[in-house]
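Quick one: this structure, given as structure tokens, is what I'll be asking you about.
With one protein chain held back, the other chains of the complex are shown just where they sit.
Up next is subunit A:
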Amino acid sequence: MTTTLERPATTPAKAPRKKFGGVQLMHVYTWLIILWLVLPIFVMILFGFNNPSGRYNQTWQGFTLKWYTQLFALDDLTSALILSLVIAIASSVISAALGTGIGYALGRYRFRGSGSLNLIMFATMSSPELVMGASLLTLFVSLGIGLGPMTITIAHVMFSISFVATVVRARVLTLDRSIEEAAADLGANGWTTFWKVTFPIIVPAVLSGFMLAFALSVDDFVVTNFTAGTSVTFPLWIWGATRVGLPPQVNVMGTLIFAAGILIAVVTNLRSRPKKTAD
């Protein structure tokens, strides 16, 4: 008796549930995730336009563009940013060059020790930065190497090289081996084959490895803190400034770095879009 009474009640309830079905729910979920991801960035950008009266840039007090005009007004901050960029460029160029070699070798050849090399690479990527930083500090001190930009760069190369090698190795593994054989068949020696054929084909992987290394280096704090000595990089300066209040220039620099990253992503995406193929 009760079941027959309940039946007409459930049928109309089904219709609105269908209207607000799984697809809509997924849309809402997706947008919530996106919002959650971009909210901190949005706040960073917004507070670059804030006009705080005191030294704390934490409550919205009015719109201004003056931080953009006074971007390099704080000498310490500017030199910290420059040092960070120099170290990032140097360490990512070195890791791209060395990592490409390792990645190519691992992707192309099976050699004695290739298994353990793979293992070491993944170990450096997954080991905690605190451990890596502390052991690098011990190493530099016991070798008597003075801490500074040089040791920071060496440390950054150390942890970025595995990322480059992994990206390049993945590309080389999918590279048709007969393409290199074709180059040899047409009279190219090993050197020419690499520079005329292999490298141009794997260059997107090398570039993304390079950018990954750059991004890892420019915002690294933990390892840098151990190996910096008295040098101050951008992240170290910000860490120091949080105790006395962050100047809005930090937001502006962050905004510009973010904008540059977006620009690079858009440009590479447009360039790598496939052209239409023949019938």
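Simple rule for what comes next: a contact is a pair of C-beta atoms (placed from the backbone, for glycine too) under 8 Å apart; a residue touches a chain by one contact, two chains touch by 3 or more; residues count from 1.
Just so we're on the same page, contacts and distances are computed from a predicted model.
Per UniProt, what's the omitted chain called: "Cytochrome bo(3) ubiquinol oxidase subunit 3", "Spermidine/putrescine import ATP-binding protein PotA", "YceI family protein" or "Electron transfer flavoprotein subunit alpha/FixB family protein"?
Listed in its UniProt record, the absent chain's protein name reads "Spermidine/putrescine import ATP-binding protein PotA".
Can you work out which residue in A:Ile120, A:Val141, A:Ala184 or A:Ala260 touches the chain that's missing from view?
A:Ala184
Which residues does subunit A use to touch the chain missing from this display?
176, 178-179, 181-189, 192, 196-197, 200-201, 274-279
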